[in-house]
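With one protein chain removed, the remaining protein chains of the complex are shown where they sit.
Let's look at chain A:
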Amino acid sequence: MAERRVECTWKRHISEQLKLRDQVQRQAFEEIIHQYNRLLEKSDLQTVLSERYQTDKYDVQRGHEASSGADSNRSEALQQEMAQMRIKHQEELTELHKKRGELAQSVIELNNQIQQKDKEIQSNEAKMLEYQQQITNLEGDCRELRNYLQDLERANQTLKDEYDALQITFSALEEKLRKTTEDNQELVSRWMAEKAQEANRLNAENEKDSRRRQAKLQKELADAAKEPLPIDPDDDIEVLAEDGGKGGGETSPNRPLSRTPSKKISQPPPGGLLDSISNIFGRRTANSFSTSPENTEAPSGGCAEVRVPSTALHVFEAHDGEVNAVRFSPGSRLLATGGMDRRVKLWEVVAGHCEPKGALTGSNAGITSIEFDSAGSYLLAASNDFASRIWTVDDYRLRHTLTGHSGKVLSARFLLDNARIVSGSYDRTLKLWDLRSKVCMKTVFAGSSCNDIVCTEQCVMSGHFDKKVRFWDIRAESIVRELELLGRVTSLDLNHDRTELLTCSRDDLIKIIDLRTNSIRQTFSAQGFKCGADWTRVTFSPDGCYLAGGSADGALYIWNVLTGKVDKTLDRNHNSAINSVSWSPSGAYVASVEKGSKAILWSDM
């Protein structure tokens, strides 16, 4: 209570003070100031008014002074003025009447406009009604369509469900199929395994059989030897001589295969193929080197002695125009040359001379490479007309044309089974052909134009424009290895054992690559040896101890592999760049062909 009273005290004090303040400061002056401001405004107004009157007065005085001069004229003037004023007013009046008329006119027009607008409004309303109707109709349609859509969706849903169910069934069936296939595969593999075992067993039996027979034979021979008959050894020698002669003539290891059945004396049954081959080899090697059996390791294999050529036995015009390719047949008896005149010509080498034997025609462009099959019965030539062709040597007939490349074919080779061919082309692909079905089995993209190809059992080696030698696995399509040289690779050749690869490249270097270590073993060059073209071919001698290569200036160089030096330079007979060189398998001859039309047969005689 006391507090409240205290509160009241200060509060009352403040309001009282405020009241007092207002009394002194506000109310005392409010009225005065208000009145003062009014007076001030009034006086301002007065000033303004008085100023205006002043000017009026001045004007009137001036007018008065002007007219006071002529009193008589004044009334007249006044009258005149009046008349003028009346006229003026009348004019004004007519003007106004006119205006009124105009206004009335505009009123009518506006009325018309209003009526028009009313009409428009009515028509618009009618239209609106119409549209309303349309809207309701459309809404009805909409509803129907929506219902229809719902139905469709429902149908779609059911279909989807069914589809899902089918999908599930399908996947289950697929799973089953997969399992069945797996089973099948397993069964097949088991079956294969069984087969293999069976084959092994058969081989073993065969071997046993053959051994038994051999033992028997030996025993018989021994028995026979014991018998003192002088004629028998002679017979034996004759058989051996016949055998050796044949072996010397045709060095191909596959020869016995191609002519097996009729040929040999103690041939094992054909079941153990490999065994039989090794048998034959063993036998043959033993036969041909019977004089020095400790020398079986020599690289020359079954070939006769190699003679380094020193003289041109026969210089002859081989083709009309450039001669690109030359190759001896496996028997060394035939020489094939191919030229830009689209022919492959066969020459028989008789007593140091080449007798024309026949021409193989059918190519539509220049021949780039020639190869005989290992039996010497087929001849394969690659051509600039994008195809490779096969002729039979005996009757000169064209057997197959292998088309499919989209660029000129620069090299084509038989694989070792003689049933497949590999060709390399300017179109940067390699193709594998099967001769039985005559189709292209594989095409691999090498990435660069292929200049030459050689093959071993499983590996194809290709020399390329981009300076690389590529190694391919026949079964896979992939590059196994690559080896980069310093120049475009023009030529590849293998020695007899297929352990060394000879390369020639545009940097004028010839190299031997050891295929087992996959490294360059030796490099050959010579002062003046220049590689004349991208398809300049060089060759190993049959025993692999020499190399022959032709230079751009027409000189034939023979290198000795053992010394690594040039053994011979034969630069007198060719007049233009040598394109290709071939060494006869017998070792006795070398043939070279040149950019002109000549071919030369060399020997040491």
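Everything below uses one rule, namely that a residue touches a chain if its C-beta (ideal position, glycine included) is under 8 Å from a C-beta of that chain, and two chains touch if they have at least 3 such contacts; residues count from 1.
Basically, contacts and distances are computed from a predicted model.
The complex includes a chain that is not drawn, and of the options "Autophagy protein 5", "Proteasome subunit beta", "Chloride channel protein" or "Ras-related protein Rab-7a" the UniProt name matching it is "Autophagy protein 5".
Within the complete assembly, A:Glu30 is the residue of A:Glu30, A:Asp118, A:Glu305 or A:Glu355 that touches the hidden chain. One chain of the complex is left out; on chain A, the residues touching it are 6, 9-11, 13-15, 17-22, 24-26, 28-30, 32-33, 36-37, 40, 44.
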